[in-house]
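Step one of this worksheet: look at the structure below.
Note that one protein chain of the assembly has been removed; the remaining protein chains are unaltered in position.
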Amino acid sequence: MTRVLVWNEDIHETKNDEVRAIYPKGIHGAIAALLSSQSDLSVRTATLADPEHGLTKDTLESTDVLIWWGHLAHHLVDDAVVARVQARVLQGMGLIVLHSGHLSKIFRALMGTTCNLRWREADDREVIWTVAPDHPIVAGVPQPLVLPRHEMYGEFFDIPTPDELVFVSNFTGGEVFRSGCCFKRGKGRVFYFSPGHETYPIFHRADIGQVLANAVRWAHVQTPHAVETRTSPNAPTNWFIKAEA
Amino acid sequence: MTRVLVWNEDIHETKNDEVRAIYPKGIHGAIAALLSSQSDLSVRTATLADPEHGLTKDTLESTDVLIWWGHLAHHLVDDAVVARVQARVLQGMGLIVLHSGHLSKIFRALMGTTCNLRWREADDREVIWTVAPDHPIVAGVPQPLVLPRHEMYGEFFDIPTPDELVFVSNFTGGEVFRSGCCFKRGKGRVFYFSPGHETYPIFHRADIGQVLANAVRWAHVQTPHAVETRTSPNAPTNWFIKAEA
Amino acid sequence: MTRVLVWNEDIHETKNDEVRAIYPKGIHGAIAALLSSQSDLSVRTATLADPEHGLTKDTLESTDVLIWWGHLAHHLVDDAVVARVQARVLQGMGLIVLHSGHLSKIFRALMGTTCNLRWREADDREVIWTVAPDHPIVAGVPQPLVLPRHEMYGEFFDIPTPDELVFVSNFTGGEVFRSGCCFKRGKGRVFYFSPGHETYPIFHRADIGQVLANAVRWAHVQTPHAVETRTSPNAPTNWFIKAEA
Partner (left out) sequence: MTRVLVWNEDIHETKNDEVRAIYPKGIHGAIAALLSSQSDLSVRTATLADPEHGLTKDTLESTDVLIWWGHLAHHLVDDAVVARVQARVLQGMGLIVLHSGHLSKIFRALMGTTCNLRWREADDREVIWTVAPDHPIVAGVPQPLVLPRHEMYGEFFDIPTPDELVFVSNFTGGEVFRSGCCFKRGKGRVFYFSPGHETYPIFHRADIGQVLANAVRWAHVQTPHAVETRTSPNAPTNWFIKAEA
C-alpha cells in the first residue's frame, strides 16, 4: 500500500466561480477521486489553510508520495515547512509537482534553478508525447495524449537536465515543453508534470489519472538504501571490514 | 511472474578443473540456483552448445529477462542470433550482462563502442559502492559489498555514459570501475554488472544473488509502451485526431 | 584549424530536377559553401561514388569532423567503410549526422538502436527550440529558429537518451521531435541534427549554417585523452606507480 498525500493551496476554488464549477471539491479533491479506484493507493489531502499547512512531521513521516498543486500562494508557504518537506524527500519520500507548482518553494529548492518558463492562456491544444517507452510512468498512456484546450507552457524551462525525460508537449501556437520530467534527489524521487491549469477539467480525465497513478508508484521508493545521508560521517580506516568477515 | 533465461557459454567449466570445482553445474546452473528462492521468478538456462545457442525465436519471445555470461567464445556466437537478441531487447526484453560479457557481440552491438577496459588477475579485493540510493537494484545490498578476492576491471571502460550509474568499485591495486550500469535501449533495459570471474565463487554469494534478483525485476519492463518502433511509420496530418474524439 | 569532411550520397541531386534546382552543386556543395566563411574551418567533400566512398584511411585520419547526409543509399555504403568510420569516431573524430542520416549504417552502429521515427511530407512549419542555453551549439541561434516548411520528423525517435538534448522541434501537425542531440561515444562526439530534407532549401540558411559551424567546433575534440581504448590492456599491480614518483 502506497500512502499518498495530495496537497493543494485551495485558493482559486474558493475565490473563482469558474474554477469552483470545475472543481467543486477542490483540485485536491479531484485528484484524490482520480486515484481512488487504485486499490494499492491510500489517499489523504491537505491544504495551505491547515495547521502547518497539513504537513506536520508526523504526517510527512507517514506519507510515501506527496502530490503538490500551488499557484497564487507560493510565498505564503512557511519556509520551515518547505525545509521539512525537502528533508523528507531527500530521505526517500516521493514528490509529484503539478503545473504551476513549478514556481513553488519546494520545487525551486530541490532544483536549484529559477524554474521559470514561457506561458500563455489561449486555449492551445496540447499534444503530449511519450519519449521514454520503457518507463513505468507511460504504461497504458496513449501516444499521443491530447488535451483539446490548455494553458501553454513553453521552453526554455529553467530546470536542471531531468534524470529521465518522459513527456514532451506540442502546443498549437508553435511551442514545445518538457512536460514530464523525473529527478532523483538524495534517496527520493521527484516527478514534474505540467498539465493541470485550474480553468480546464484536466484532473477529471482518466488518462491523466493513469499518469498520476503510474507516477505515484514510480516515486514510491519501496526500500531506500540504508546508507546514512543526513550527516557527513567520519569513517576510520577499515570501518567496513567487519562487514567483510 | 518474471521469466528469466540464464545464458552461459559453458566452456571454462568443461575444460578447467579449477572452474568446474567452483561451478560443478556451470555458471548458469549456479546463477539459476541463486535465483531459485525468488518466488516471482521462473528460471531456465541455455548454453552455446544448444541448437541456435538455445536462443530461438520462441524462447526469446517467452523470456522477460536474459542473463548473459561469456568469455572465450564471443566470436562463436552466431551473428544472426545476436541480431535476434538485439531486436528482442529493443522490443522490451531485459538483458543483464555479467563480467567478461562486456566484450560479447550483443553488448557491443547495443552500446556502439569498443567496451574495452583495463584488467588484472591478481586477487585484488573489490569493494563495491552504491551511488544511487533510490535505485531498486540496490535494495537490501550492503554498503559496501566486499569481494575479498576478484579479478580487477578498471577504467577507462569504453561504454556510453550509463543512463543510471548504480555501483562503483574500488580495487586494492588503486583502480576504480563503474561496476553497475543501467542502459535504456529502445523499449528495453540493459544492466551491466562486472562481478563474476570464473575462478572465484562469486555466484554462490547471497549478496550477489540479491543484486541479480533486483536487477531482473528492474529489467523486466512490465508494460513497454505500445508505440511502434520496428518501422519508421508515415504519419498523415491529423492521423491521431480520432484518438482525441 | 578544424578539418571538416562533408559526405553526401549525392543521388537525389542527380536524379531529381526539383532537388537539383535547389542544390545544383549537391547538398555537400551547399553545406561546404555554408561553412566557407568560417576562417577556422577547412572543408572538403566526398560522395558515395568516390573510391571507398571517399572515406579512405588517410582521409579519415586527416579529418577532425565528418558531416553525413544520406537517404536512398544507406544499404550501398560498404560495411568495411562503416566499421572504419566508427573506429575513427571512437578514437576522437567528430561526427555530425543530418536529417535522413538517422537510418544510416554508421549512426545505427553507434547508437545500437533502430533509430526509427515518425515522418510526413506535408509542408509543416517546424519551430526549433533551444533547451540547453549554456551549450556552444546554440550560440547565436535564434529562439526559436523557424523553418516555414519542412518534412515532419516525430517521436518516438528510437535513440538512446542523448548525453545532451539541445533542440526540440514543434510541427504544425501536432508532433514534437528531439531535433538536436549530442552523444559521446568512446573519445569522440556525435551530433544528430534533423533539419535538411532534400526538397527544401534548408542548407542555404544562415541560421542553419550557424548551428552547423557551432556543431563542428563542439564535435572537434582538440585533445582526446591519451588513454588507450583500442584494446583491453592487462595492467599488472603497481603499473602506474612510476607515474607517481
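Going by the order they are written in, the chains are A, B and C; count residues from 1 in each one.
To be clear about the criterion, contacts are C-beta pairs under 8 Å (C-beta built on N, C-alpha and C of every residue); 3 or more make two chains touch, one makes a residue touch a chain.
Note that the coordinates shown come from a computational prediction; the quantities given were computed from them, not determined experimentally.
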Which of A:Gly174, A:Gly196 or A:Gly209 sits in contact with the chain that's absent? A:Gly174
Quick one: which of A:Leu60, A:Val77 or A:Met111 touches the chain that's been left out? A:Met111
Residues of chain B in contact with the chain not shown: 125, 127, 129-133, 143-144, 146, 154-157, 161, 164-165, 168-171, 174-176, 178
Applying the definition given at the start, please give the residues of chain A touching the unseen chain. 86, 90, 103, 109-114, 116-120, 122, 124, 152, 154, 156, 158, 160-161, 163, 173-175, 183-186, 225, 227, 229-238, 240
Residues belonging to chain C that touch the chain removed from view: 92, 127, 130, 132-136, 138-144, 146, 148, 163-164, 184, 186-189, 221-227, 229, 240, 243-244
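The criterion applied here is as follows: only the chains that are shown with their structure count from here on.
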Quick one: chain A and chain B, Cα centre-to-centre, how many Å? 33
Report the inter-centroid distance (CA atoms only) between chain A and chain C in whole Å. 37
Specify, in ascending order, the residues of chain B that touch 2 or more different other chains. 163, 184, 186, 225, 227, 229, 240
